[in-house]
Structure formats: structure tokens, C-alpha cells
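A single protein chain has been removed from this complex, and every other one stays in its place.
To keep things simple, chains are lettered A and B as they appear, and every chain counts its residues starting from 1.
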Amino acid sequence: MNWNAVGIALMLAVGVVYPFILPGYMTVGITILLFVGWATAWDTLGGWTGQVSLGHSFFVGLGAYVVALGQNRYGLAPWWTVLLAIGAAAALAYVWGRITFGLRGPYFTLSTIAFAEIFRLIAINEKWLTGGATGVFIASLPEPFGIDLFSRWTQFYLALAFAIVSVGLVALISSRKLGYELRAVREDENSAMAAGINPTAVKLKAFMLSGALTAVGGGIYGIFLSFLEPHVLFNVLLSVQIALTAIIGGRGTVWGPAVGAVLLVVAGEVFRTTFAQANLLIYGMLILAVVLFLPRGLVGELSRRLVRRRYARSIKS
Amino acid sequence: MPEVLRAEGLSVRFGGVTAVNRVDLKLEEGEILGLIGPNGAGKTTFFNAVTGFLLPDEGRVMMFGRDVTREPPYKRAREGMGRTFQTERPFEELTVLENVLIPAFLKHPSRREAERVAREVLAEVGLGDRADQPAMDLNLARRRRLELARALAIRPKILFLDEIMAGLNPPALREMIALVRQLQDRGLAILMVEHIMEAIIELCDHVIVLASGEKIAEGTPQQVINDSRVVEAYLGTD
Partner (left out) sequence: MSGDLIPFLQNVANGLLIGGVYALIGVGLTLIFGVMRTINFAHGEFVVLGMYCAIVFNQALGWDPYLSLVIALPAGFLVGVLVQRLVLSIIGDAPEESSLLATLGLSLIIANSLLLTFGGEPKSVLVPYASSTITMAGEVYISVVLLLAGVATVVAIGGLYLLLNRTEIGRAIRGTAENRLGAELVGINTKRVHAMVFGLGTMLAVAAGVALIPLLFASPTTTGGVFTLKAFVVTVLGGLGNIGAAIGGGLLLGVVEVLGASYLTSEYRDAYGLIAFILILLFRPQGLFGRTVQRV
């Protein structure tokens, strides 16, 4: 029984009917789906490969700006600019990773924060590149087959597609060579090398995949916002949210980040009514809880217990 | 027999300390070569230099006639070098099967093929029934066999064993010795670093002794054990 396929089918089914059942909650729905996609994309680097990045909002901003500026300045439709964003993200991730992969764990993380901050400053100050701090407004978008890209319904289905592709990709690689190479590198680089794996090449692949996927979500996010400001898109808090979503949900699992996204976005919305802006409070409390009591995240702890139980049962028979 | 591995004048220095000093070594096809010496003799350092986990300061390493001195370990793995680690490092979070699957992917990129090979290797080392157990739950003897399985899954031509017998109780030790003998019968050349003399005497065709980073003796196990320099080296360094 391929549970991953079942899960994705379920996601598709729920996603397709959602706008009809909860038409008043489209923004929440889009947010959930974007975070499912982003957290899962982040996790290919942060969970499967074990390199915690707190700079992923850079890729979000990259995707959003490439789509927006491509449309505004060159009249390029989003389906072309998204491809461009993927290429740019992969290329930048390659360079970024090449430079920083020599750094051990927490120091790599610190470097991602520093890099993302530098990019944010560039985005704010280089008007010729990004329109500066005043932001960029997407005035018009093409209408493929008469579909209105500004409509929340369209954006929802785009985000749904993004989330499904993200989770689907991870599900695919999880049982294949690449998925295992990632985990081997995370667990022990020396053993991985002894098994014929080139750790740097693997980490770079993960970074490029992670960045490119995140940028796709960023492009959709850009269309959703339609008004882009650097401090919103290249925000370290967004990076932190994405990372924590994956960690709380469960790193290195196919569904952990998705579960984390649903949980945290919904909880955030619930908190928003009582705590206004401080919905990140719940992220703080949950990550503490996870570090102290559930180090593998919700889904991670659950699946570990299942694996043990399955093995125990198999030797009894 | 043709030569599969050669180290020439290998030296490794750390800061001011010379851990390995101009050591030569030659391994022939189908041979089991033992590397022994008192603690701190530089065996592990030498071992790491020969397998590519350390860059030597002097000397060369040749595998099948090719100079591999500067080649990273993962390239050498593709060319037939398999090694175990002294502090066994299984991929803790994964199952026994998955641990062996990973190296199996090297020569068999398809999941189905790799899994078939992995199960074969597990059966060979006697872990077939533990395939779905989380690696972190294994006891010492089984972890050792898992280490061996991982090295075997890449279909090596040369096997490098780093103190694989250490800490095993007598029955487990006998099993491991028999296993290594089987591997030699299959045509593998083996270089083993060891402290357990029983294994050295039973398995090795040839032995090299290191002390304070230098080769002080070599020969058959019997010759070496009776060599006064060797005895002195072991007793002297306490």
C-alpha cells in the first residue's frame, strides 16, 4: 500500500473541494498550501540533508520578484518567468552552497542568516534591480484561457499544485537513491563517502532543489500579494517560520512539514484573533516543546514508534 | 599474485608530530594482510591515509596500479575500495536494510536491484532476519556485522577492516573470523588493522608491525610474533 500516494490523492481531493466548502477562508487556505510547499522544499535541505537554513526567504523573494518584474518590465508571462526563477534559484543556490558547505552545522546556519540579510539590504537599496524599498506593484497579468490570475480561487489552485508537487517530489525521492544519499550525508559524511557518495555534490543537489522549489512558491506568493516589498519578502522571520514549520512537523519525513504547516498556520490564525500580531509566539513555544520533548518533530516521533512496533510485531510472528 | 594495493613512503604529520613515517605496504590479490602495533603506533592514521580519509604529507598510494593518493574516498569506493570504521557508525536513524541499501545503490542505482543486493549481503553476514530493525537498536556483534555488510554492498575488490574484532565475545569472534575467511575465499584482498592476536594468527598471510609511526617488522604471523623487536615494542609502550 503506497501510503504516500494515498496521502497525495487525499490532499488533491480536499484541495479541490475546499474553495467550495470554505469560500470565506481562501487566504488561510492559500497560506497553508504555500507553507506546505515551502516547508517541504526547505526540508529537503534542512531535514533530509541536515543543513538548517534560516535564509530561505531569499528564494521566496527571488521567485516573487522575478515573476513580478518579468511581467512589469518585459511583459513575460508568469509561466515563463517561473522557469527563469527556477534557473536563477538553482544557480544562486549552487554558488551559495559551494561557498558555505564547508561550515559545520550551526555555523552554516549563521552564514545563511548573514547571506539572506545581505540580499535583503541589496533588495532594499538597489532600485534599478528591485524597485527599492518602495516596492513593486503587479498591475496586470495575462489571462491564459480566460483564467483570472488575480482571483483567489485561481491562486488557491496554483498553490495546491505547488504543494502537491513539493510533497510528491519528496515522496518520490524518499525511496530512491537520491533520498538515501541525502540521509546518509546527514547521518555521517564519512560513512557516506565510504559508500561511494560525494557529500558536497549531494548537498548542492539538495540546496538547488530546495531553492528552486521555494522560488516557485515565491512566484505564486508574488501573484497573491500583487504588491511586493523587500522587507516583507526577504524577511528573516519568514525564513524562521518556514524552518520551524518543518522542524516542528518533523524533519526528514515526507509528511512532517505538511502537517507542521497545517497545524501552525491554523494555530496562527486562531491566535491572531486573541493575540493579534504575536502569532509567532506559538512557533516559539512549539519549537521549545519539540527540542525538549519531541526532537524528531511530531511526525518523526510518530513514525519512529511505528517502525519499532512494526519490527517488534514481525519478530513475534 | 598481482598487486592490488601499494603504499610507498607514506608519511603523515600533525603539526610538529610525525604520526606515520615513510611506511611501505604491498597487498596482493586474495591476500589477507594484517597491520598490528601497540596503541599510538599510528595504525589508524596510516589506515585513514591509505583509504583516502587523510591526505598524506609524503608518499603515494596506488590501487590497481593507479595513483590514487589525492583521490577522495568516494571515488575509491567506486573503484573497489570498501572499508569499515573502528567506531562503528551505522546510519542510526535508518533500518538495517536501509543501511546496506545505501552502499548498494553505488553499483545498482535502481531501488529494486539495490534492495535485492542488500538482502543478499545481509544474508551473507547473518543479519537477514534483522532487516527491518532500526540500526541503533543492534548490539555490538551485530553492529560489526552491519559495518561489514555496508562495506560489502559496494562490491569491493579490496576490503579494509578497522579493528572489526575488537570487543567481541568468543562465539562472536569465531563467527567473525569465519566470515572474514569466507570473504577471502571469494577472492577479496583484505587489509585488517587488529589488536586481537587470535584473528591475526588465524587469518593473515602476512603481517606488518608499526610502532611510533614506523614499520619495525613484517613477515608471517609466526615470524612477527617471535620477533624480539615486536615484543619490545608492545611491552615498552605501556
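Please note the rule applied: a contact is a pair of C-beta atoms (placed from the backbone, for glycine too) under 8 Å apart; a residue touches a chain by one contact, two chains touch by 3 or more.
Because the structure is a prediction, the values reported are computed rather than measured.
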Contact set of the excluded chain (shown chains only): A
Option touching the unshown chain, where A:113, A:169, A:232 or A:267 are the choices: A:113
Contact partner of the left-out chain, one of A:91, A:172, A:201 or A:281: A:281
Residue, one of A:31, A:100 or A:303, that touches the chain absent here: A:100
Residue of A:27, A:125 or A:151 touching the missing chain in the full complex: A:125
Touching residues on subunit A - with respect to the absent chain: 52, 99-107, 109-111, 113-115, 117-118, 121, 124-125, 189, 236-237, 240, 244, 247, 275-281, 283-288, 290-292, 295
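In this text, only the chains that are shown with their structure count from here on.
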Interfacial residue positions of subunit B with respect to subunit A in the complex: 51, 53, 72-74, 77-78, 82-83, 85, 89-95, 98, 101-103, 105-106, 109, 111, 114, 129, 132-134, 137, 150-151, 153-154
In the complex with subunit B, residue positions of subunit A that touch it: 175-177, 180-181, 183-184, 187-188, 190-199, 252, 304, 307-308, 310-311, 314-315
